[in-house]
Structure formats: C-alpha cells, structure tokens
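Removed: one protein chain of the complex. Kept in place: all other protein chains.
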Amino acid sequence: MKRPMNLILAVLLLVAGTLGTLQGRHIDSIREGQVFYEWIIAAGTHVRLFDDEKVRTKRTVEYANDVAFLKEVEKAATGLLPDVPREERVMDDGRTVGTLAYLTASDENYDLLFKLARNGALDGVRKDFLARARDQKLKLAQYEGYVSGANIFNLFFGFRQLAANFIWLEVDRLWHEGTVHLMVPLMESCVLLDPHFIDAYLLGAWHVAYNVTAKLDDTPENLKVWSDEYGTCVGEKESFYYWAAEFLQSGIEHNPRNYKLPFDLGFAIYKNKLNDYPNAVAALKTAVSVPHEVWVPRQLYIVEELNGQFEEARAGWIDYMKRYPNSATGSSVAPRFVRRNEGRIAEKRMLEVLQALDKATDPDERAKLQAEADKYRAEALKIWESMGDEPYAVGRRLRMKAQDLIRENKIRDAIGVLEKARWESNDFWDEGSEMIIRLKQKHGLNLSLSEKMWILRQEGGTDCRGMPPELRGRNKRRN
Amino acid sequence: MSSVIETHGLTKVYEGARRGQDVHALTDLNLSVNPGEIFAYLGPNGSGKTTTIKMLLGLIFPTSGSIRIMGSDRIYSSAVKREIGYLPEGAYYPDFLRGEEILKFYGKLYGLTGAKLNRRVDEVMEQVGMGHARKRMMRGYSKGMRQRIGLAQALISDPQLLILDEPTTGLDPIARKEIRDILSVLRDQGKTLLISSHELLEVELISDRVGILFEGVLQTLGTIDELLTDRDLNIEVRGIDDSALARLAEKGMVKEDKVGDVVTLRVAESLSAYDALELCKAEKLTLVRVAPRRESLEDVFVRVVGAAEAKRSNA
Partner (left out) sequence: MDFLRGPICIGVYTWREGIRKRSYIGFLILSLLVIFGASFITSFMNQRMVGEAQTDIDLKLIKDICVTTISIFGMLITVFISASMVPNEMENKVVYSVLSKPLNRFQYLLGKFMGIQAIILLNLLLMGGLFFVALYLRQGIPPTLLLWSILLTYFEFLIVSAFTFAISCTSTSAVLPTIAGLFIYITCNLTQYLKDVIERAGQTGEKLDELIGGLARVLYNVLPNLQYFSLKTQIVNSPPNDPPADVLIPNLIIYGLVYAMVGFILAYWVFRRKEL
C-alpha cells in the first residue's frame, strides 16, 4: 500500500510539474512575442512620424538600429502581411514607409501585429531581436519589462510603476523647490521605469518647455549656436523646447494609442513655442488619427490654416461640423472658420493668378488673367464682407484696401490702413507689421527703432555660431 | 465476542539522528481490550501510552506488529473510525465558537446533518451535563467544562470504543468525580473504554482491568483484583529495641515504619498470624494493633516500575 501510493504521487507530481514547466515556456513565448510586438509598434511609429531622413537629429541617429532592424523584420514577414498599395503608404511629408510601419498607425491592426510577432515563421528574427534587445542595441525595445534582469528594477518586484510614481513626486518637489535643472534626469528615469507613464511625458515636457524657460531671457540671434541635430540656431530656450519635443516623441513611440502626447507635441511645443507649423500639423494629425477628445481636431485645423493649408483646414472644419453638430464649437465657431478659410483660399488663388500675370507677356492672356484675378478678389471680398465686423474679416478687408492703395501708389495711405488693420485684428498683427516695414523700406520712409531692429533680426541676424557657411545670411523664418 | 482492541507485537521505534540513538517508544506490545470494560492504561509520563493510542488512531504508524480494532485490521478506514471516540490530552477548542458549534463541527465530520445532528448534540450535551452551557462561547468555559465538551465531541457519533487520553488531568476533585461518574455510566451503557492515565487513584475506582507500561514495555496486566491479591499482615507494637528487631527480622517480621515509639512490623507470607503473635509475646512487646494490609494500585505501580528500573540499571 505504501509503495504504490508513493509511486502514484511521484508520477502525479512529475506530470503536474511538467505541465507547469510547459505552461511556463508557453507564457515565455507569449511574453517574448509581447516584447517583440511592442517594439514593432514603437519602431513603426517612430518610422512613420519622426524618422525624417532629411534631418539627422540625435534621435534619428540613436534609433537607426531600430529602423534598420524593422526593415529586416519586414523582409522576413513578407507574405505574412496584408498587401498595402504603395501609394497608401506615402506619408504627408512624401516619404514612403514599409507595410509594417504603415500598419502601426491604427490600433485595429494590433491583433494582426501581435499574431505576427508570435508567428512561428518569424522565430529566427524574433530570436535575433531578443538578443539585440538584451544587449541594448535597440533603443525602442522595452526589454527590462520582460526580463527584469540584472538591474535595479528587480528591487521593486515588478512594482516599477510605483517606483516611477515616487520619482515623480520627487520631480514635483524639485519643481516647487525651484531646482529645475535636477528635474530632467529624474523625469528620464521616471519614464524608463514606466514607459507608459503618459502624464510624466506630458507634464515633464510642459514643465521644461514652459516653466523652466519662463525664467530665461531670449538668446540674441548672434549668440545662439547652430545645431546640426535640429538644423537651426538654438539658444538656451530652444534647447529646452527641443528637449521637450524629443521627450514627447519617445512617449509617442511607446504609447502610440494615446492622443495627448502628439497633441501636446503639436500644440504646446511646435505651434506655441517653436512656431514650427509643418511639424505641428504632422503631430496633430497623429493625435487625430487615434481616439481623441473633441478639442483635438480644432487645433489641427487652426495650425493648418497657420501653415497655409487653407483647403485642408476648410475640409477639416466642415468634417468637424458633421461630427460634432451639437458642440458649441461645431455649431458656432466652425462655420466662421470655414468662411475664413474660404476667403483665404480665394486670396491665395488671386495671388497665384497675379504672379502668373507678372510673368505673362501676351496681352490676351494678361487680360484673361486680370479678369480671373478680379473674380477671385471679388469672391474674397464678398466673403469678408459677409462676415460683418468680425475682427478677422475687418483685418482682411482693410488689407485688401491697402493693396488697392499701394497699386494706386498711395503708400502713406496704405500704411495708415494697414496700421488700422493690425490694431483691429489680432490675427493680422504679424503679417500687417511686416507689410508696413517692407513698404517703408521699399519706399525709403522713416523706420522706427523697433522696426529697424526687426529688420536687423530678419536679415543676417539669424546667423549664429557654428552655422554652416552655405546657410549664412539665409532668412530662417519659416512663414 | 472478540476483543475490541487487539495488538500483536506492536513496536514503535523513533529513528535517531545517528545509529544507536533510536528511541524505543513501545516494544512488543500485546494487548487486548474486551468489550464493555474500562481498561486503564497506566504508566509514568513518557512511558508510551500516548504513542500506543496514536497508533490505534492511525496518527502515527507502527514500526512493526499489528493492530485490530473491532476485529478489523483496516484501522484507517472510515467504518472503523466511526466506532471510535477519542479525547486527546489537553486538546484545544477555539474560543470563538459556542460549545454546541464545536459539537456540530465534529458531528458533521461523521456525516450527521440537520435534525439528526441537532438531536445528537442535545443528547451528548445532556450526557456530559452541559445542557445549560451549550450556547456559551468557549472562552467562558472552565477547564472542567472544556474537558466535558471534549468528552462530548468524542461521544458525538455514539461510538462503541472510547479512547480517553488523561481525561482527568488538571481538574479539581469535584470535576474529576463528575467525569468519573460519566465514564461509569458509559460503561454501564455497554461501551468499551480505554483510559490512559498516570493518576492511579482515578482509575482504581472505576477500571476493570489495568495495564502498566514503563519505558515502552508492558510490565503487568490484569484485573484490579488480580493485581491486588497479595495480602500481608501488619502488627504494630510498642517497646521494641534493636536486638529484638533483629531477632524478629530473622523470623520474617520486618520493620516497616516507626511513628513515635510505635513500630509497624510486616509479617511475611510464610509466617502465620498466630506464630507472629507468639513471637511478639516471646519478646514481651506491647501489642498496639493487628491489621491486614491491602496493597493499593499505587503500591503495585511503584513496585512494578521500581522493579523494572532496577532491572534496567542492573543490565
């Protein structure tokens, strides 16, 4: 009785133990697939959004391994991926990305990507990936999440998220203490511990871009230093802005399903701080492409307008009215913005025709073009008039009047009208001021001291230390 | 009817850390307990009583030998266990339960449920005289009450065999008497009782048969009457001197005790009462008292254990 029972128990134990081991290996394989899958999404997001080959920033260099390896993965996965036509894979900035990177844009594909990451056909590549990740050759792989490994993370027994929180409390304390220079490394540890700590990215970037820089003075253009990374002259403030942008970018790569990160990147950093509208549009488009709040697309259309993409902005606002007919913005703000963009579209077309007119020599063609220009002008004017005394429309109407006066060579009157226009319409301030200065310059009128300084800043003043000679003297203002 | 408990060559050896350090807790025990009797299982602390009982209950396993209970050698089976009620020594019962809840818990283990269980709880509560306190929490019980609850849980399935390990230890005289009375009643109901004890007076009063265990070896076994058959005569005298004592001792009258000037002489079996009195008269001693001497169980115990100890030290 004693012996057989022991034997039975031994067999049972062996069976259960083997089952446990097998199940453990099964979970291992799932977790390996998970790390691989998360990396594919991060790397794909990086390729889609930030891997601009024209600008070799520090990030694009750091992540070059990831990008290269993603191509290898894609090659290995040929046949396993759905066929996406090449033209669909063209990004807004004209780059064509691989199918794998393209698929990371929508979370509808995540199931497919996870299955791919676990696919037996990719065993070799996955093994290669894990080896590279272990050796920390891939920047975007969250390997420590999978292998707590020989590092400090083990101390927390998997409670790394909590550790991240406590570090964040320290960041908060430093901020209130005013020792802001100590915040940056802590924020970096924070998101290293918990790469899904969305608010650490958001608040961290916001602290650095807004609060830290609030105490700094503007760096005079000639004291700025040329940065190859960003392809521009960077002063003290700008270096913080760019740090914040990169911080948010790394957040986006690890959390591509979150709209807040690209929204802040586009709105708070690119638009408000760097006045970099093309990048702001790209980031906000990313924010709109994932589930988002009602106020997210609004900023995209505003930035598109600022970037001169009036058609897109108009289409966006119309779409917005359809999607949110009951919101205050959808019912009252959106229609005004649609009109406004329509007016700008007409103005833009008129300008194009006038430019063609300048080049044209054939009298028949000139007459035809002139008629066309007049038509667009009338169209724009009609729109501005229909908008009544809304400041924006008032500004645009006065601008048209000033242009008429310029054509009649009544320069001083034109300046007077522009002066009125820029005080009437906030949106017109920058444009109006520039027009006034240019006019005064062209016609040799007296410039005020601030106007002279503006000119100095614009012309030659953008040169900075370390700037490549071929770029010197170039006006760096984007719009 | 055959024996209720029967052991043959039952041996238990606890293996020591090294060879030669083995502890022989029980050696070659041959025991049989008859139906309807109270069997007192005696021995000093550590003599192997509890070891035997644990083996009977299947809590520990014999090194060699066999056990039959109710004629069955499948002593771990439910059918056999159902017929055994057991009261462990110094058992604990959780404070947070009421007396009757504990009984219900144990009753359920026997498969009793519902009305049947309630009726049985009522019965045993009355049997152990705890009917008045059944709703009280255990923490409010005295030691005697706890012991009675212990007895009640042993009785809950109405078993044929009751094994009680030191049932009266640590109780006051009144509580002891009460327990003793309950046990007598149980015997009268036809139950078989195995009571282990080192308190001889308790069992002497109620037990039918006694087994004395010392150092794992059963030293003696028999009915109370069998064990206490040796009858002696004591003669108490006054005015004896040393030379007279020596002379009397030669004849078989040994000094046993001396209180004041009264000396108690123990008369050997070989000497008749008349001859003894003649001898006293010859020595001109003043006779105080002549009395028969009955050995108590304690005497038997001391004698048996003493003999065993002496044997051991000689060896």
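Note that the chains take the letters A and B in the order they are written out, and that residue 1 is the start of every chain.
Going forward, a residue touches a chain if its C-beta (ideal position, glycine included) is under 8 Å from a C-beta of that chain, and two chains touch if they have at least 3 such contacts.
Keep in mind the model is a prediction, meaning the values are calculated, not measured.
Q: Among A:39, A:197 or A:428, which one is in touch with the chain left out?
A: A:197
Q: Among A:21, A:331 or A:450, exactly one should touch the missing chain; which is it?
A: Missing-chain contact among the listed residues: A:21.
Q: One chain is left out of this view; which of B:9, B:44 or B:111 touches it in the full complex?
A: B:111
Q: Using the touch rule from the top, list residues of chain B that touch the missing partner.
A: Per the touch rule, chain B residues meeting the hidden chain are 54, 57-61, 76, 78-79, 81-82, 84, 86-94, 96-97, 105-106, 108-111, 150, 153-154, 157, 163.
Q: Applying the definition given at the start, please give the residues of chain A touching the unseen chain.
A: Interface with the chain not displayed, on the chain A side: 2, 5-6, 9, 12-13, 16-17, 19-21, 23-27, 30-31, 33-34, 37-38, 110-111, 113-115, 134, 145, 147-150, 154, 157-162, 164-165, 168-169, 172, 176, 196-200, 202-203, 206, 257-258, 260.
Methods note: only the chains that are shown with their structure count from here on.
Q: Using mean CA coordinates as chain centres, what's the chain A-chain B distance in Å?
A: Measuring from centre to centre gives 93 Å for this pair.
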